[in-house]
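My questions all concern the structure below.
The complex appears here minus one protein chain, its other protein chains still in place.
Labels for the chains are A and B, by order of writing; each one numbers its residues from 1.
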Amino acid sequence: MSLVLNFWLRVTALFSGFGEQFRAMNKWQRYSAYGLGVVALYLLPYWPDVPVLGQIVNTPGSQFETVLNDQVVIFVLIALGLNVVVGIAGLLDLGYVGFYAVGAYVTAILTSAHGNLPWLLALPIAVVISMLFGLILGTPTLRLRGDYLAIVTLGFGEIIRLTAKNMDWLGASRGISNIKKPPSMFGLKFGVLDAKPYFYLGLTMVFIVIFILHRLEYSRVGRAWVAIREDEDAAELMGVNTFKFKLWAFTIGAGIGGLAGVHYAGKVGFINPDNFPLQLSILFLAAVVLGGSGNMYGAILGGILVAYMPERLRNFSDKRILVFGIVLVLMMVFRPEGILPKRVGNEHKKRRAKSQEGEVAS
Amino acid sequence: MPDWLIIRTFWELTVTGLALGSIYALVALGYTLVYGVLRLINFAHSEIFMVGTFGALLASSQFLSIPLLEDGNYPYRTGMTLIIFLVFIMLIAMLFSGIGAVVLERVAYRPLRGNGDAFGAIVLAFLTTFIVSLVFVDQAKINVIIALLATAPISYAYMRFFKQGRKAPRLAFLISAIGASTAISEAVGVWSKHGRDQYQTPRLLEKKTLFTMFGTDVRIDYAIVIVGALLMMTALTLFVNKTRLGRGVRAVAQDAETSRILGVNVDLIIIVTFALGGVMAGGAAMLFTLVYDQTRFNIGFILGVKSFTAAVLGGIGNLKGALLGGLLLGLVENYGSAIFGGQWKDVIAFVVLLVVLMFRPTGLLGESLGKARV
Partner (left out) sequence: MSEVLLDFNNVTMQFGGVTALNEVSLQIKQGEILGLIGPNGAGKTTCFNVMTGVYAPTLGTVSFEGKNLAKLKRFEITKVGIARTFQNIRLFSEMTALENVMVGADARKKASVGGAILRTSRQRHEEKESRERSMELLQFMGISDRAETAARNLPYGYQRRLEIARALATEPKLLCLDEPAAGFNPAEKEELNELILKIREQGYTVLLIEHDMNVVMKVSDRVAVLDFGQKIADGLPADVRNNPAVIAAYLGVEDNAS
């Protein structure tokens, strides 16, 4: 076992070494590395065709690109959104599935059950309505302290699901079918069988969300969020309008959750209340904390792992969840900050500046 | 549709509501105790309850060999035998839940407090090798043997890798709790005799009417639940207020650091707290099977969420609050179902919670712990 530990340490060392090298690269080298990475990601559906690598990544029992879109992309989007709320602003939200459901249901209502809008038009409406739900839930509850918020949001998630289940207007337990698909664009046709176009679309959404969140994180808004997470009273006494920024975090998180719901509804074409169980909220939270709460890239990694690993490990399918539970405990015992812990400040920038100084000197 | 169902059946709803509420209240006590002492939402407490129901099942069907007859003929017992049997079943359920809660604390929380010990290391090491071996073979016996063989060296390594003296962030505790909760219920779902199916528990008490009040028949099982729950709560309150250990629990809830300095064995107190919560959940579990005659691997989840809601409703960290919150939640759910329909039961529960917290942000009776100071 110490062998395994040793190995693990080596692997992590390798990665941090890699990061070190990466940070030492100059601007152009770095941008081309980013570019290559992005291309590799868009080519993900073809990875199973690559020898050796294909063997490793392919999912037995389900189509790889379907897993990529229906599981991985959705989870990554959600992890990104939930990370804003829980990881950055420190608001414990146990009902995030509610916003995901709102996004999906609004899409379903507008494009099928009670309307005939195209999917593309339903998207912004659904996102805005999800944000409104965030606002409506947040306004009374964000005055509550930490753990009270947890139970109230958990209740909210359940209320959304049960309302959908018990109202005929929302399709009751039958759900809503014939949800419109995204329109053809850029030569991509969104059909029933091929999951690849959805994946490209979803991945693009992920990049857009990353872009926006990155800008927010490194601004007055992001600083306010972290300050609130670290010490809400002190933040307010330093002039941070804590309530307003908490509400923003909640609303933005809700919007991203809603976006994931829109994408999901457009892909599967049929939703019902059972797609949005309470347990899903808990799984989302686990993804964020497992990957590294407060670190966007950690949250992404967590989303990928939680979505992908169960599909990869089909061999002992009935024990997957059991294994997942145990892994969570082990992870929290030995790496409570998650796989990629949050980094404080721009220490890498500083290091880069230093190494460039070094270059100049030598 | 709002008919007058609620008027016609008001007292009946009250009795069943109080019975359900008593069970909520007992489980809520576990949440409240642990929250009071550690400021931790013990998400896995629901599974401690579930383990208790299986303890009750085992006690009645295996230890007492009470057969499960499907044809409507129940092996009823009466008189002294009945009482002894019920007490025995309850004790076993409490034992299961109590031990479960203590083990849970040792394995899933204590290492995160920067205080991991050999026991936790051994269990965690066993679990690690077990899941790793699952990747290669999937046969419970072989997995267990492999895991046992490898446990010793790994637990040694784990002891060294425990982050002694460093407390994990609060979220980590919650996730560990969620992991433990998942693992416990899945373990029962995978390895118990009927797996994920529903289990009937043997019924040895004839559910006759005990007496009639306000024109409503009060069934004996409901009466036992309500009285039993009240007795257990009284015992708990006495324990917390009158014994040395109980005072320790209150001291640590007030201020763990100062208590430690004053010589309170905080780790012991935490174990006692979990044990108390577990025992209450075990009692609740036995009473639950008495009324509903069934259990399942995932029975704890919803009940746990409700009980936690009850604890928050009453004021978390506050023992009286748990009682009040539990009973109130049971009643509100019942009355609400009668007015709006049973499918809205859970919605009503959460809406009531929301409304109460709007006006009383720390629950009906407030937190009994000191508030944070700037």
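Operating definition for what follows: a residue touches a chain if its C-beta (ideal position, glycine included) is under 8 Å from a C-beta of that chain, and two chains touch if they have at least 3 such contacts.
The shown structure was predicted, so the numbers you read here are calculated from the model rather than taken from an experiment.
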Among A:N83, A:T242 or A:S281, contact with the omitted chain is made only by A:T242
Write down which of A:A224, A:I271, A:L285 or A:L340 is the residue touching the left-out chain.
-> A:A224
What is the set of chain A residues that contact the non-displayed chain in the whole complex?
-> 212, 215-216, 219-224, 226-227, 229-231, 233-242, 248, 252, 294, 342, 344-347, 350
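The rule is short, and it goes like this: only the chains that are shown with their structure count from here on.
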Inter-centroid spacing, chain B versus chain A (mean Cα positions, whole Å) | 32
Interface residues, chain A side, partner chain B - complex = 1-2, 5, 86, 92, 140-141, 143-145, 147-148, 150-152, 154-156, 158-159, 162-163, 165-166, 233, 237, 278-279, 282, 285-286, 289-290, 293, 313, 315-316, 318-319, 321-334, 336-337
Touch list for chain B against partner chain A, complex | 35, 39, 41, 107-108, 111-112, 116, 120, 124, 127-128, 130-131, 134-135, 138, 150, 153-154, 157, 161-163, 168-169, 171-176, 178-184, 186-187, 189-190, 301, 305, 308-309, 312, 316, 341, 343-344, 346-347, 349-351, 353-354, 357-358, 361-362, 372, 374
